[in-house]
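As you look at this complex, bear in mind that one protein chain is not there, while each of the others sits in place.
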Amino acid sequence: MNRSRFRFLGQGWLFWLAVVLIFLLAQWVLIPRLNEFRRTVWVMFPCIMAIICLGLNFIFGFNGQFSLGQWGFYAIGAYASAILTYRLGERFSYPVQGIVVQVPPLLQKLIPMAEISLFHFDAGKSGLLLVAVLFGAVLAALISLAFGYVVLLRLGSDYFGIATLGFAVIVQVLLINSDLVIPETKGARGMVGIPQMTSFFWAFLFLVFALVVIRNVLYSSVGRAVVSVREDELAAKAMGINTLKYKTIAFVIGSFFAGVAGALYAHLYAFLSPLYFGFQKSFDPMIIIVLGGLGNLTGTLLATFLWAITLEGMRIWLPQGFEAWRFVVYPIVLLLVMLLRPQGLLGKFEFGFLRAPKWPLRQVAAEAAPQVAEATAGNPEPQEERSA
Amino acid sequence: MSATVERPVVLNTEGLSKNFGGRVTASGYEGGLWAVRDFDVTVREGELVGLIGPNGAGKTTVFNMISGLISVTSGEVEFYGKKLVGRPAHAITQAGIGRTFQNIRLFPQLSVLDNVRIAYHSRAGYGLRDAIWQGTRFARKERELTERAQELLALFHLQDRQDEIGSNLPYGEQRRLEIARALAGEPKLLLLDEPAAGMNPREVHTLMDMIHFIRDKFKLTIVLIEHQMRVVMGICEWITVMDFGQVIARGTADEISNDPKVIEAYLGRQGRRV
Amino acid sequence: MTALLEVNDLHVFYGAIHALQGISFHMDEGEIVTLIGANGAGKSTTLKTISGLLRPRQGNILFQDRDLTKVSAPKIVSLGIVHVPEGRKIFAPLTVRENLEMGAYSRSDAKEIRASMQQVFASFPRLQERLSQPGGTLSGGEQQMLAMGRGLMANPKLLLLDEPSMGLAPLLVEEIFRIIVEINAQGTSILLVEQNAAMALSIADRAYVLETGTVALEGPAAELLENPQVKAAYLGR
Partner (left out) sequence: MRDLPSRIIVFFRRNWYLAIIGLLILLWLAGRYRESPLLFWQFIVDGLRLGFVYALIALGYTMVYGIVRLINFAHGDVFMVGSYTAYFATTRYQWGFLPAMALAVGVCAFLGVVIERVAYKPLRDAPRIAALITAIGVSFFLEYFTALDFVFTPNFINYTPLPLKITTWEVRGITFSNIMLLIIAVTTACLVLLWYIVYRTKLGKAMRAVAWDKETALLMGINVDLVITSTFAIGSGLAGIGGMLYVLAYPQIRTFLGVMPGLKAFIAAVFGGIGSIPGALIGSLVIGMVEMLAQGYLSSPMRDAIVFSVLIIVLLYRPTGLFGEAAREKA
């Protein structure tokens, strides 16, 4: 009788297997082969970017709210968590050494690590990072709730985009002037001395967390209400859905993850500058989710990594002296992708677990309503909009 | 029709008016266009009422005001004695008024099943936390609501289509799906906006049978908009005729088709022939 | 005499949907021909294909022996085919006069355009009273008149009318149909698509019945009016 429950978990095993495999491969095969810089920009930073993009896709791709303000919430998450850890500082450090497994010499040839240590982590710092991420994310969510309540209530489509872009610019300006209130941000000069605590493990963990939460919400009644707003807001209202509430929910969830990403970012680079949170950069998440396909989770993940690898990879691949060409080539690539695949890289394809669960057809013995004759079987002509 | 007198009033509007583009000044509304002016109607339980008139007469505007999709300039709507004006659209739907749209408004990229399940949303019985956690409560409630949706689809011969995308259905099935979706909200009053639009007379005939059927099965009161006289003549107990935002006549089908005002303004000399 | 318009084996797709599945018909100069059929049968699609908004995947359209399938929509207008779309599609922010001027966009002789405008006013005197009013403020019937007047401003040889009676009071429908006959009497051929099959058949010379993208029946309008199949499906009597 509990078949439907098992359906939800049942489809997931492949996903969880993939998650574990990808993690192990990245942790023990990929990362040791990359230098510090490439490890950061090719692996850890894209994980963080993917979190913010998943959040934005939830807002724009699934809920249909054209938001350019994601970058502002990202900045809020980053600064809030950085200030927190900066103040609490180095006092928190409780290293825990776990079981150390000596790898046999044969395996050492395959895995370029002498030993694999399980449970080797710093409990204090991990706890501090969790608290910091939560703090940044919740603050971003709260501010988005207030901002969303005022703005979502009255503005639609492009105007909402402009207002949110304005929000991002205002946040940046406030950060530039923030040293008047909070001296340690150092305003325009940038904040230094943030404890570097984001490891691949944490970035990946939060990415999976974001993915699963968004996926679970999406394929529930709440998610259907969120999507119905994108599909046809008026019809959604007529179906008894409080569209304002679900717009707010989507906006807050999306901003929450922007805050998570911001906190991880702050503790990855250990340096924050208001310049990084400028309005031109704020288009990046929007570009990524459109490349990956609006309303496509798999596409967002793929596009984020492709985007980061291409953009940073060009530093290496372009011949000497052509570094300045990076941002000449990038828009051309962008243009070509848009012209060739305006629907996004993956179109409608989703990886198994991220696809909507299907329900078996059920034959119901019900008294049936009189059949409306099907003289029109086959091809609906697109209905012209009529107004009365 | 003496029995109707005792039945309780479902819907009652008084002086319902809508002004587009006018401005509020200290002394009321100025300028603008009155899409609907002083619309009064009383609908009793179990009735099937027709609202007819040419395009632009304000019929759909009346529906939009009753269902809360546009604001009301002045006047009052009462539903089982409760005042509706000023309440948001979703609250009005949840109170028991369902509707369809003239130019079918499905959720175009969602499956047929999801189209109906969205309408069950307010009765889903779980919230955001259950959705994220996906526990037993979620699984149970989700199964219940899906099964109810499937039953409703079966009633409209759509059960095999549940995974189809809404906008890929042929026209007739889209109409049926939209009515099924409106019924999922368990309304007491159903507003149908030109359900027969784009159908040939044979299809209209079956549609009317269907409307009778759902009224009896779901114990509904129905108000429907139509601009062809012929369609409503056969099935509506009461008819209200609108033109230029105002009610020009009301009565039974027979009374309407012989009303000189209606003939002059709407039907024309040979109008009854059409 | 060669036909004014000849449509041969037209196939049109909307994405994957096969909307027209081999439609063929013809019309002679001076005729009123009507296409009737249920919603989704392909009537509007046929008109849109003739006027160049949609491209057929197969088949051709000959207008005075010239193939239209590769001709752009604006060029088709200058050849003398004007399509008055379903739902009137008035340019709401433009005044009535500007709407009419847009109808004559493909012509450049100011004097002749003025003459055409006078002709339109003769058919639709109500438009003259509202010349400087924005098109969007007209009533439904007036908008239909404006849409037809705007079409006539291009001085067409062939007028394609899509659902001119849609949503109008029966009283107005009669007036519109009277004007259609009048326009035809002045020498413009008319291809009429109508939901109101009874009215359409009563003024047309010949008619084609479309079903699911094909021609199911054809013949003189008077004959179809008496055809039992047509009666049952489209006339409702």
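Order of writing sets the chain letters: A, B and C. Residues in each chain are counted from 1.
Keep this in mind: contacts are C-beta pairs under 8 Å (C-beta built on N, C-alpha and C of every residue); 3 or more make two chains touch, one makes a residue touch a chain.
Computed from a prediction, not measured in an experiment: that's the story for all the values here.
> For the chain left out of this view, which of A:V181, A:I316 or A:L339 touches it?
Result: among the candidates, A:L339 touches the missing chain.
> With the full complex in mind, choose from A:I52, A:V169 or A:L297 the residue touching the hidden chain.
With A:I52, A:V169 or A:L297 as choices, the missing chain is touched by A:V169.
> For review purposes, identify every residue of chain A that touches the missing chain, sorted by number.
66, 150-151, 154-156, 158-159, 162-163, 166-167, 169-170, 173-174, 176-177, 188, 234, 279-280, 283, 286-287, 290-291, 294, 324-328, 330-332, 334-335, 338-339, 342-343, 387
> Using the touch rule from the top, list residues of chain C that touch the missing partner.
Within chain C, the residues touching the omitted chain are 51-53, 72-74, 77-78, 82-85, 89, 91-94, 98, 101-103, 105-106, 150, 154.
The rule we apply is simple: only the chains that are shown with their structure count from here on.
> Counting only C-alpha atoms to place each centre, which chain is farthest from chain C?
So the chain farthest away from chain C turns out to be A.
> Based only on mean CA positions, could you tell me how far chain A sits from chain B in angstrom?
41
> Quick check: how many Å separate the C-alpha centres of chain B and chain C?
32
> Averaged over CA atoms, how far is the centre of chain A from the centre of chain C? Could you give it in whole Å?
52
> Which residues of chain A are in contact with two or more other chains?
375-381, 384-386, 388
> Give the residues of chain B touching no fewer than two other chains, as numbers and ranges.
In chain B, the residues touching two or more other chains are 55-56, 170-171, 198-200, 202-203.
> Which of the residues in chain B come into contact with chain A in the complex?
55-61, 67-69, 88-91, 93-94, 98-99, 101-111, 113-114, 117-122, 124, 126-128, 130-134, 136, 138-140, 142-143, 145-147, 150-151, 154-157, 159-160, 162-163, 169-176, 181-182, 184-185, 198-200, 202-203, 206-207, 209-210, 213-214, 217
> Which stretch or stretches of chain C touch chain B in the complex?
Counting only chain C, the residues touching chain B are 38-40, 137, 139-141, 166-174, 195-196, 198-199, 232-236.
> Chain C touches which residues of chain B in the complex?
Against chain C, the touching part of chain B is residues 33, 53-56, 170-171, 197-204, 227, 229-230, 243-244, 265-268, 270-271, 274.
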